[in-house]
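Omission of a single protein chain aside, the complex is shown with its protein chains in their original locations.
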Amino acid sequence: MSELQELVDGVYRDLKSHIGEGKVADYIPELAKVDPKQFGIAVATLDGSFHIAGDADAPFSIQSISKVFTLTLALGMAGDTLWTRVGREPSGTAFNSIVQLEYEKGRPRNPFINAGAIAVADMILAGHQPREAIGEIVHFVRFVSGDDSIAIDHEVAKSETGTGYRNFALANFMRSFGRLNHPVEHVLGVYFHHCALAMSCRQLARAGLYLAAGGRNPVLDSRVVSRERARRINALMLMCGHYDASGDFAYRVGLPGKSGVGGGILAVAPGKASIAVWSPGLNEYGNSLVGTAALELLAQRTGWSVFGT
Amino acid sequence: MSELQELVDGVYRDLKSHIGEGKVADYIPELAKVDPKQFGIAVATLDGSFHIAGDADAPFSIQSISKVFTLTLALGMAGDTLWTRVGREPSGTAFNSIVQLEYEKGRPRNPFINAGAIAVADMILAGHQPREAIGEIVHFVRFVSGDDSIAIDHEVAKSETGTGYRNFALANFMRSFGRLNHPVEHVLGVYFHHCALAMSCRQLARAGLYLAAGGRNPVLDSRVVSRERARRINALMLMCGHYDASGDFAYRVGLPGKSGVGGGILAVAPGKASIAVWSPGLNEYGNSLVGTAALELLAQRTGWSVFGT
Amino acid sequence: MSELQELVDGVYRDLKSHIGEGKVADYIPELAKVDPKQFGIAVATLDGSFHIAGDADAPFSIQSISKVFTLTLALGMAGDTLWTRVGREPSGTAFNSIVQLEYEKGRPRNPFINAGAIAVADMILAGHQPREAIGEIVHFVRFVSGDDSIAIDHEVAKSETGTGYRNFALANFMRSFGRLNHPVEHVLGVYFHHCALAMSCRQLARAGLYLAAGGRNPVLDSRVVSRERARRINALMLMCGHYDASGDFAYRVGLPGKSGVGGGILAVAPGKASIAVWSPGLNEYGNSLVGTAALELLAQRTGWSVFGT
Partner (left out) sequence: MSELQELVDGVYRDLKSHIGEGKVADYIPELAKVDPKQFGIAVATLDGSFHIAGDADAPFSIQSISKVFTLTLALGMAGDTLWTRVGREPSGTAFNSIVQLEYEKGRPRNPFINAGAIAVADMILAGHQPREAIGEIVHFVRFVSGDDSIAIDHEVAKSETGTGYRNFALANFMRSFGRLNHPVEHVLGVYFHHCALAMSCRQLARAGLYLAAGGRNPVLDSRVVSRERARRINALMLMCGHYDASGDFAYRVGLPGKSGVGGGILAVAPGKASIAVWSPGLNEYGNSLVGTAALELLAQRTGWSVFGT
C-alpha cells in the first residue's frame, strides 16, 4: 500500500468518530433528507492513481462546487470579457448576501458567491435554450471527469426551484440593473440544475485534476484550459471558494478549494493532486465540518499547502 | 550572470518606460515629497543570494508592509490568542474603512487592514511604554533582516501623527468598543512609527526570507517562527495583503504579498524566494502600479505562482 | 371667488412656467409615455368644498400614493398586529433599497417603502384570491373617495408586472425570510394593480379627506378610521412618505404627504384640508418637482404647516 494511501486512511480513521457532527443543510428540502453519517475522501494524483477512503463512491449533490466547472466553461466561451460582468474579489459577506450587489449596482464580487454564479449561468445561456445550456454543462463535467454516467438529480433541482427565494431575489435584483441578458426563470433553471449535479468523491477528484495539472487532465490526456487559466481559477478558489470563511480555510488548509452546501469540498494541490471530500454535516459557515477537518489534516501530513511545507 | 539575475534585469528593462506612472500617496504630506521616478527590485533566494535591479538600495517608507513584521512579533508574544482580537478574513472593503468595524463591534477583520494593525500594535504595547514597544519592533525588524542600520524616519512618523485623522477615528472607534487596552495616543504612536520604518528593497527582501523558508532565515541561520506559523502568515498575506485588491493580486501574481502606500511590496514565493519591489506611483487601489506589474512579470517568468507553474 | 381659490390659482400661476421640468419616470414603460406638460391642484376642505386649478380632473397613475389606502385597509383588517410585520421608522435609504432588509432579516422599515407595501399587500391577501384582494382595494378607494368610477389602468399594471424586477427581488427576499404568507406572484399581482390605480387630483383630494378630518370623510359623512388611527397614518406619511427625501419635504412643506412616481402627491393638513397635486416631471428623489413646489407655496401661503404658522 502506498504511503499516500496510508495517509488517507489515517485521516479517515482519525476523524471517524466525528462523522455525523455538524448540521445538514435544511433550506433545500431534498438535501435535508440526506443521511449525515457519511464521509468520503478521494485523492487523485497527477499520475492518475486514486487513494480513497470511506464513502468515496457514494454520489452526493455537489451544489456550489459546480461553480468551478461553470466558471471554467464560461471562460472558455467568453474569455476574459467574463470579468466585465463579475469581479474577482472576496465579498466579505455571506454566500447569499445582496447588500454588496446594491452598493455595486448589481455586479457580483466574484463568480463563486451565488450572485456571481448566476451571472455566469446567464453567460452560458448565450445563444442557447435553458435545456441546451444545462446539457452543455453536463457534457463539460462528464468530459473533465471522463465519466459519462454523471447526471443531474432532478429531485434536488426541483426542490431548489420551489424554495430558492433568495436566489430569485438575487437574480431579479441583478436583472433590475440590466445585469442579466436572459429571463430570470431561464437563468435560475440553469443554475439550479448545475447545482443539482450528483457526483462521488472519486468522480469529483478526477474532474478537478485539470486544475492540479496545469490545465490538462493527465488521466484523459486532454487539455481543458491553458496553464495560466488553471492558475487563475485556483487563485479564485483560494480567495473566494468558501465565502466569508475563505480566510479561515486558507489559514487552516492552505489549498484552493470550493465547498458545496451538500457537504462536499473540492481542493487542489497544484502540481500534486486533486482532492475531494464529503460529509453532509456543515459548520457555522456552511462548509462541511468533517470535510474541512479532513483537508486540514491531509494538507498538514502531505505538506501540500501552497504556503510552504 | 545567473538566469534569475537576467530575468530580474529583463523585468526591470521591460517596465522602465513606465517608471513614474501612477499617483504618489499624498495624504501623508511627507510621502508626497518622494520622487516618483524610482523603481527597485530585489529577489533573495533561499541560498542567500540576491538579484537586484534599479533603485534596490534606496530606502523608502515601508508603511503597511511593516504590518507583516508586527503581526509576526505579536504572534510571538501572544500566540494564537491574538485571533480572539482580530479576524482572518478579507474585509471586502478599503484599507481604512470603518463600516465593517461598526457591524462587527470593533473587531477588525484581519491584521492587515489599518484597524487590525492598530489592534496588533495595542498587543505589542502590553507591559511596555510606547517608546519601548517601538524599540521592540525596530529590534525585531533588524533581527529578521540581519541589518542593524534599519531605522524609523521620524519626519514621516511625525507627518502621519499630525494628519492621520482616519486612523485616530479607527482607534477611537475600537476603543469605544473596549477593543484597545492602551490610550489611543500610545497605540497610534506605535503604529505610526512602525509604518515609518525606512528600508531598501534589498533589506526588505532579506527580512522576508523567513516566510519563504519555512520560518527560518537561511542567511542568518536563525529560526524566526515555526513552519506552521510561516505558512499561516503567508496565507494571510495572500488573502488580505492588498486590501480590496487582494483578489486581483492573487489572480495576476499568485504570490502572498503585502503592499505599502509608500510604493513598496513584499512578496513571498514559498520554498523559493523573498521578493521586494518598490516604485512610488500607486494604482487606483493604493498599491504600487509598476511594482505590481513587476511582480506579475516575475511570477510569470519564474513560474513561482503558488497556483501552479 | 373664495380666498383659498385665489390662493390656489396664484400657486398655479406662479409655477406655470415650470410645467414640464423634471424627468418623467421611465423605469415603467407605460408611465414613460405620459405627457410631462401637465399640472393639476385640488384642495378639498373639511366643509366639502373643492378648490382646483389646472389639470385637476385628468386621471393619472397614483402609484405609491395607493400605499396610504392599502395601509389604511390592512390596519382595518389586521389592527396593530400589522406592526409586527412592518416597522414605523424612516429607512434612510431609497424606496427600493434592499440593504436594510438584509440587515433586519426581511422586516421592512415602514409601510411606504416598496418592501413595506409588499408586506401590506400580503396581509390584504389573507383569505383571498389575488383578484378578490385587488377588488377589496378598489372597493375601498371608491368608498373613501365616494366615487365608483375609479379604476385600475391595466396597461400600467401589466407594464410593471413585466419589468418590476426590483420588486420581484424585494418580494422573493422577504419570502426567503418567511416574511410573506402568499406566493410572490400573488402578492406582487396585488401590489402592481393597486399602484396602477388611476385617479385625478380631485378624486385623490376627496379620498384623503378622512386623514384631514380625524378619520371621518365629512363629505360622505362616514367614518373610515378612528381619530387616533388617522393621526398615526398622518405621522407615518410625514416621517416616511417621501422615502429618503422625507426630511426635505417636512422641512420645506411641513405637511404629511405621500408621493407617487407618476408625479402625484397627496398631502394632509390636519383639521383643514386634503390636497392633491400632480405633475409628471420628477426631481432627483423621484418626487414630483412642480408638485412639491406647489405644496411648498401652498403651505407657506395658507400657514397650514403642522410645525407652526
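When the chains are written out, they are named A, B and C in that same order, and each has its own residue count from 1.
One rule holds in what follows: a contact is a pair of C-beta atoms (placed from the backbone, for glycine too) under 8 Å apart; a residue touches a chain by one contact, two chains touch by 3 or more.
Computed from a predicted model, the values in this text were never measured in an experiment.
Novice: Check the whole complex and report which displayed chains the hidden chain contacts.
Specialist: When the full complex is considered, the omitted chain touches B, C.
Novice: Considering the whole complex, which of C:Thr72, C:Ser246 or C:Ser259 touches the chain not shown?
Specialist: C:Ser246
Novice: Return the single residue from B:Ser49, B:Ser176 or B:Ser226 that touches the missing chain.
Specialist: Residue touching the absent chain, from the options given: B:Ser176.
Novice: So one chain is hidden, and I want to know which residue out of C:Asp26, C:Asp57, C:Glu89 or C:Asp148 touches that hidden chain in the complete assembly.
Specialist: Hidden-chain contact among the options goes to C:Glu89.
Novice: Just the residue numbers, please: which parts of chain B touch the chain that's not shown?
Specialist: Interface with the chain not displayed, on the chain B side: 97-99, 101-103, 165-166, 168-173, 175-176, 184.
Novice: Using the touch rule from the top, list residues of chain C that touch the missing partner.
Specialist: Its contact residues with the unshown chain are 87-93, 100, 109-110, 211-212, 214, 227, 230-232, 234-236, 238-240, 244-248, 250-251, 254, 256, 270-271, 305-309.
The rule we apply is simple: only the chains that are shown with their structure count from here on.
Novice: Could you tell me the distance, in whole angstrom, between the mean C-alpha positions of chain A and chain B?
Specialist: 32
Novice: What is the distance in Å between the mean C-alpha positions of chain A and chain C?
Specialist: About 47 Å, centre to centre.
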